[in-house]
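First the structure, then my questions, so here it is.
The complex appears here without one of its protein chains, the remainder shown in place.
Labels run A and B following the written order; every chain starts at residue 1.
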Amino acid sequence: MIGIVGFGSYLPRYRVKVESISKEWGTDPEAIKRGLLLYEKTVPGLDEDTITISVQAARFALQRAGINPAEIGAVYIGSESHPYAVKPSGTVVIDALGIGPDVHVASYEFACKAGTEAMFVAYGLVKADEVKYALAIGADTSQGAPGDALEYSASAGGSAFIMGKEKVAAELLYTHSYTSDTPDFWRREGEFYPRHAGRFTGEPAYFRHIVNAGKSLLEKSHMSPKDFKYAVFHMPNGKFPQQAAKQLGFTKEQMETGWIVPWMGNTYSGSSPTGLSAILDVAKPGDKIFMVSFGSGAGSDGFIFRVTEEIEKIQNKAPKVRDMLNNNKIYLDYGEYAKFRRKIILNE
Amino acid sequence: MISPRYFREIPQRYRLEANRCKKCRMIYFPPRQYCGGCKSKEFETIKLSDTGKLLTFTVIRIAPSNFSKETPYAVGVVELNDGVKLTTQITDTDPDKLEIGQKIKLVFRKIQDEGKSGLHCYGYKAIVI
Partner (left out) sequence: MREVAVIGAGMTKFGELWSKSIKDIFVEAAIKAIENAGVDHIDSMYVGSMSGGLFVGQEHLGAVMADYLGVNPIPATRVESACASGGVSFRQAYFEVASGQSDIVLAGGVEKMTDGADVTDILATAADQEYEVYQGITFPGLYAMIANAHMHQYKTTREQLAAVAVKNHRNGSKNPNAQFRSEISADTVLNSTLVADPLRLLDCSPVSDGGAAVVLCAMDIAKKFTDSPIRIKASVQASDTIALHSRRSLTTLDAVVRAAEKAYIQSNLKPSDIDFAEVHDCFTIAEIVVSEDLGFFEKGCGGVSVQEGLTSLESGRIPINTSGGLKSKGHPVGATGIAQIIELYEQLQGRAGSRQVKNAHIGMAQNMGGSGASCVIHILEAI
């Protein structure tokens, strides 16, 4: 059996509401909230970035897994906001956690699916018996251009998963990836904000890749949507994952537990991974989970998990996603938000 | 924060690594080569506790050049559960609501940037729990 032996997430405490952003740019907040099914999003503190978020999420994953960090043989971090363009986030994370130095580290990037890429590779290495445990993290502090539609949703957060073969809490049964060159959203080297192709990001990009990956996953596994207790998809806003679910035949009830985007925003590489984490926080032995991510550019990674008895031993060993989502929030106004997100031009 | 100076302090800043005199059990953070108390040179490496309490603090309003955009921020002296004291910022908090004696926990955060193109420098900060 191969799968997740420990999992953890971290969301910053700061939030900004759709109303605050709307007010700044003269848009109608109610229309935005209705259109996106999104109300507020997480904002990283001035002292937080993808590396600090990864360290915290991974600490929680280690708490749940209960393993010696030195036994982790590979650490992969997927993000579109790695703090360095050249110098992997993983080297800071391993030294912070006491992993290595006999360890393989790499950074992954593929817009919003870099986290699930890390998960796929981590799983593959454990399956190949190349390493005993592999740590995969999806974390982001994504930037939304001022006044752009994505400013309402681009948020910060991350989740970490330790893959292994002993005391597996969620067995990974099947994977499937579906990728093509579909230029729906990108960021050129040196540019501060990304660009996107408007409505082209929908049907030809998000839906095509998620639905195809999802269908292949169902075929491979000889399963149908009703076999699953939970489903989670990449969440760029509240609406898209619900529509994807419908297209694949999943219900609102199956989606509910992992559908955290209305209060979290889109944590990009942390999106579906954090949805998965929210599900694992409450799942019961025997539950099956259907997960498909999406990264612009474009591609989707699909996973089918089956939860084991081990899950109940570890759920309470670290903070849960819903608790972090709902408690201890610090609300910012737009000025504070802009300062935190370094959108203000300084005299440097 | 030039590279070698930053790199040497990583075990302390990232993992709270201290050393403890084998003879008198005195804990030194950062580690020392010589125990002034019992005149010994025998030490073992240990990791500090990450929880403790706030002994004193201030709110910096006029900051050093590389922290100037972060004001106002709180800095304090905390005493960890193993008796070791250190200086650290207190983050994710309203500085005006801090009180001496509050319980704190150390978390991993970015401490400073070496300008626009230098290193990101990480370390520990305290949060109130």
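Observations on the structure shown:
Convention: a residue touches a chain if its C-beta (ideal position, glycine included) is under 8 Å from a C-beta of that chain, and two chains touch if they have at least 3 such contacts.
Small disclaimer: the values here were computed from a predicted structure and weren't measured.
All shown chains touched by the missing chain in the whole complex, by label: B. In the complete assembly, the contact with the undisplayed chain comes from B:86, out of B:35, B:86 or B:104.
By the touch rule set out above, chain B reaches the unshown chain at residues 1, 5, 9, 12-13, 30, 55-65, 67, 70, 73, 75-77, 85-89, 95, 100, 111-112, 121, 123, 125.
Throughout what follows, only the chains that are shown with their structure count from here on.
With centres defined as mean CA coordinates, chain B is found 31 Å away from chain A. Residue ranges on chain A touching chain B, taken from their complex, read 13-14, 45-49, 51-52, 55-56, 59, 83-84, 92, 95-96, 98, 330, 339, 346, 348. Put simply, chain B touches chain A in their complex at residues 10-11, 14-15, 69-70, 89, 91-92, 107-111, 115-116, 120, 122, 125.
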